[in-house]
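Removed from the display is one protein chain of the complex; every other protein chain stays in position.
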Amino acid sequence: RYGYFGRGVSLIFCRVSGCLTDGRVFLSVSGEDMVCVHSRDTTGLRMLQNDGVEVVLLTSRDDPVTQSLSGKLKTMLSCEVVDVGDEPLKDVQEVMEQRKLSWKNVAYMGNDISDASCLNLAGLSGVPADASKEAANAGSFACRQAAGMGALREFAEHILQQTEKAKMQMKQDRIDRNNF
Amino acid sequence: RYGYFGRGVSLIFCRVSGCLTDGRVFLSVSGEDMVCVHSRDTTGLRMLQNDGVEVVLLTSRDDPVTQSLSGKLKTMLSCEVVDVGDEPLKDVQEVMEQRKLSWKNVAYMGNDISDASCLNLAGLSGVPADASKEAANAGSFACRQAAGMGALREFAEHILQQTEKAKMQMKQDRIDRNNF
Amino acid sequence: RYGYFGRGVSLIFCRVSGCLTDGRVFLSVSGEDMVCVHSRDTTGLRMLQNDGVEVVLLTSRDDPVTQSLSGKLKTMLSCEVVDVGDEPLKDVQEVMEQRKLSWKNVAYMGNDISDASCLNLAGLSGVPADASKEAANAGSFACRQAAGMGALREFAEHILQQTEKAKMQMKQDRIDRNNF
Partner (left out) sequence: RYGYFGRGVSLIFCRVSGCLTDGRVFLSVSGEDMVCVHSRDTTGLRMLQNDGVEVVLLTSRDDPVTQSLSGKLKTMLSCEVVDVGDEPLKDVQEVMEQRKLSWKNVAYMGNDISDASCLNLAGLSGVPADASKEAANAGSFACRQAAGMGALREFAEHILQQTEKAKMQMKQDRIDRNNF
C-alpha cells in the first residue's frame, strides 16, 4: 500500500457540475443563468491548496452554464479550469503529462457514468452521496453528503488524512531502516 | 406483454414544471424569473436521444415562466417544446398523429391531476416521488427521487431497460421461430 | 359542528412569506431579489378559486422582497395582495368587513408567532410543517409538507374536502327535515 500511494496526492481533479455544485442549473429567461456552490466545499478546496495540492476543476461541453462560469471559478478559487468532453479521460491525462504526474498521485472526484474510468484509475477517488450507480461503483471513497452540500469538503478532509498517514508511514520506514 | 410493448418506446413526453424542474419558480422583482434543472436529468434525456427516443417537453399555459423559457430548453436539450393547456391529452395526441405513433410506443412523465389521462394511456408512464396522488395512481413507474432531483433520469433508465428487454424478447422469438 | 362551519369557506388568507414561499429570500448584490413559489401550491390556489373561494395573499412590511413582488403575485394568481404589519389581525378583519364575512367562513394559513391570533379565530386554519411552535399550536390543520413545498396545496385540498362535507351535511339535513 505504501509503495502505491507514495508521497500522497499532489493534484485533485474535480467536476464542477454535480461535485462542486449540486448539479442543478438555474435557468433565467434573459440568460442570467446560475449555479450554486457551498462555502463548506470551497473551504475544503482551500484546505487542499494550503497543503500544496493543486486543484483542477472540470467543466463539460454538455453544460453551457458552468462553462461560461469558468473564468469566475478560476478567479474565485485560484485554480485551473479545464473544459472536457463526453469522456474526461483524455483531457485529464494531458494535464497529468504536463505536470509529469502518475495516477497514484492524483485524486479525482466525479459523479456520473462518464467519470467511471478516471475514478477507477485515480490514487484516491471520491463520489458524492447522490452520484450515479456507475460512478459510485468506480469510486473508492463514498461521501456521506450529497454534491454541493459538503461532499467535496468530506473528500478533501479524507485526502489530507491519507496524505498525513502516508507521510508518517514514510518517516516510520526511514526510522526502521536506520535502526536495523 | 410482448405484443403490447412491441418495439419499445420511440417518443417521450415530459412535463417541464414538476418533472424536468422541481416545480418551483423563482420570482424576481424585475421579471428575471428562473427555474432549475438538474444535470442528472438532462443527462437522462440525452441517453434517451442517443438511443433513438425523441423527447418532447410540455409547458403549461398556467406557468408563464417555463413558457418563456421554451426557446432556451429547445436549444439546450435539442428537443421540441409543446405548449399545452389545462388538459394535455389533445395536444399530445396531435403530436402522436403527426408521427403516426400509438400510445404503446409512447412514454409519458407527469406529476399532477391534469396528467392522469395521459399517464393511464401511455405504454410506459412515470411519476416523480413528489407527484400528486391522482398522478401517482395513474402512473405505472413511481420514481424513488423527487422531481428535479433525478426522477427523470430514473425513468429514462427504466425506459432504456424496458426497450432493451423488448429487443431481446423479439430476437429470442425470432430464434424460436426459426428453430421449430 | 355544522352550525359552526356553516356553508363552508368563501375566503382564504395566506401569508406569502413562509406559507406560499418557503420563507427564504434570495438576495443579490444589484437588488434583483427573488423568492420561490411551487407550482403544486399555485395549482392549489387555482383549485380553490375554481370552487368559488376568494384568495387574499398577505405580505409583510418586515419583508421588503415579497412586498415588491406584490404586483407580480396579484397578476400571476389573479388575487388580492394585502400588506399587513407586525400583527395581521386588524388588516384581515378590515377585508372581512368589506365582504361582510365572519371568521367561520374564513380560512387562514400562517406560519409564525404573529399569525397566532388569526389562526385561533379562523373557521379553518392551516400551518406548514415547518411553522414556529406558536403558530403550530394555534392552527387546527397541520400540513405534512413544509412551506413552499406543497403545504398550501395540502391545506387547499383539506378546505375543499371540508366544504364538500358541509354541503352534503346541509343537503342531508334538508332531506331529514322534509321527511320528518
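For reference, chains read A, B and C in written order, and residue numbers begin at 1 within each chain.
We adopt the following convention: a residue touches a chain if its C-beta (ideal position, glycine included) is under 8 Å from a C-beta of that chain, and two chains touch if they have at least 3 such contacts.
Just so you know, these numbers come straight off a predicted model, no measurement behind them.
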item: Chains on display which the left-out chain touches in the complete complex; value: A, C
item: Residue in contact with the excluded chain [from C:8, C:23, C:88 or C:126]; value: C:23
item: Contact with the hidden chain (one of A:56, A:69 or A:96); value: A:69
item: Hidden partner chain, residues of subunit C it touches; value: 17-18, 23-32, 34, 62-64, 112-113, 130, 132
item: In subunit A, positions touching the absent partner; value: 26, 31-40, 42-43, 46, 65, 68-69, 72-73, 76, 148-150, 153
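Convention: only the chains that are shown with their structure count from here on.
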item: Centre-most chain [mean C-alpha coordinates]; value: B
item: Copy-to-copy rotation for subunit B and subunit C - C-alpha atoms, rounded to a multiple of 5°; value: 90
item: Euclidean distance of C-alpha centroids - subunit A vs subunit C, Å; value: 47
item: For subunit A, residues that touch 2 or more chains besides their own; value: none
